[in-house]
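Dumping the structure here so I can ask a few things about it.
Only a single protein chain was left out; the remaining protein chains are all shown in position.
Up next is subunit A:
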Amino acid sequence: MKDYLVRLVQVHDTFRVPELEALAEMAGVELEVVKYANDSPYCTIRLPSTAAASALISRSILGSAIYELWGSGTTYDDLHDSVKSRTQELWLLYKSVSFRFSVDTFQGKRSTSAQREIIESFSYVGFDGPIKMNNPEEEFVVFEEYGFRAPDPHKFYFGRLIATSARDVVQKYDLKKRRYISTTSMDSELALITANLVLAAPGKLFYDPFVGTGSFPIATAHFGAKALGSDLDGRSIRGTKDRNVLSNFEQYGLNGSWVDGFVADLTNVPLRIGKGRWLDGVVCDPPYGVREGLKVLGKEGVGTEPVYVDGILAHLEGYIPPKRAYSFEAMLGDILDFATATLVDRGRLAMWMPTANDEDIDLAIPSHPCLKLVSVCVQPFNKWSRRLLIYRRIPDSKVDGEAAAVRKKRVVGCGLKADDLNAFRKKYFQGFKEQNPNLEDGGGEK
């Protein structure tokens, strides 16, 4: 195992390590995170080989490049000592190749002359090859990390470039350039990260039950996977004649990756359940009522008679069935049950959810005995935040049978109908009492 330095981008910080771990799993390499901090773009990891490092970074969205770590320190003297003791025997390998040196600063700046001075302080490595600014055979980088508004750097690294990432694709899939989007289309960067976290790869099949304009299937398709999608609102899939989900795939030359879209509701999902599991992943951003109301089929005081229009069963012609409000928690439970019933062993579920509902009540991370929570990533906004939950399907042989039986009973028992709509509130008051046992003594508070 050798040490490598990953140059991360300083956005979506809590997504970065989960992405590295997912990339390692896909590349089939062992990964050990040696040093990582949410406020730093420099992450030290341990990998079996340079080939593993290249494979790992090739699909990364949140890493920009990976370097063979030659040294690190808290001062330049430290750094030079570290480089001399770790890499002396490597210097000869690069003695006559063309090369380039550069300085990468985080939250700091160096003038060109200061950079030159820094670079020249490494002259002891004795590289005699030609210096090429474009396409050199080897590239060496000095990294300086500054604290926020600090005048001087507090951490230094030196590394040899192994490979750069695929981060440029974020621009390719930018929503501003996509022909068909809606108000709730997932930002291309986050959709691509989500696709990495569910291990999208050639040959795999994914499903998005809230497909909208197809942001997730497009991201999984970029990595070679195929996808099915459904939505309660058929208009979002159909779009217009030349702007619809399929046209988005055509825009990126990914036509074959879109298997099908259909109009359906997750609570009455028309997909095969219980015959053998068949999905590699479920990816979704369920509507949680901030921008899109939460609805499922049905209406209060359910109608019992078929509706006819001009003597024809109305549901066969453009009839729009009534929908009712639905509890977000119940929907999350339905998604977990669905994923359990359809995901192959080690298949993954990616689910976006807000950390609190519109009444500012924290939402618990839902759990299922057949699904292992792999990572929780948080995207903060100004007044709220949402998180991306990643689960892995546990093989049946390793599931806690008792817990699974309890779960089954729960689903049957309360039926997950819209009656649970008040669960947030109920829970809130229960939690409130537990956290503040003295409140009742305080009196007068209601």
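Methods note: a residue touches a chain if its C-beta (ideal position, glycine included) is under 8 Å from a C-beta of that chain, and two chains touch if they have at least 3 such contacts; residues count from 1.
Note that contacts and distances are computed from a predicted model.
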Problem set entry | Complex member absent from the view - protein name from UniProt, among "Hsp70 protein that interacts with Zuo1p", "DNA polymerase delta subunit 3", "E2 ubiquitin-conjugating enzyme" or "Trm112p-domain-containing protein" | "Trm112p-domain-containing protein"
Problem set entry | Option from A:G276, A:G311 or A:G401 whose C-beta touches the chain left out | A:G276
Exercise. Among the options A:E32, A:D242, A:D260 or A:D345, which residue touches the chain absent from this view?
Worked result: A:D260
Exercise. Of the residues listed, A:G28, A:P151 or A:P306, which one is in contact with the missing chain?
Worked result: A:P306
For this session: Can you list, in ascending order, the subunit A residues touching the missing chain?
Result: 202-205, 224, 226, 228, 230, 232, 234, 237-238, 255-256, 259-265, 268-278, 280, 297-299, 302-307, 313-317, 319-322, 344
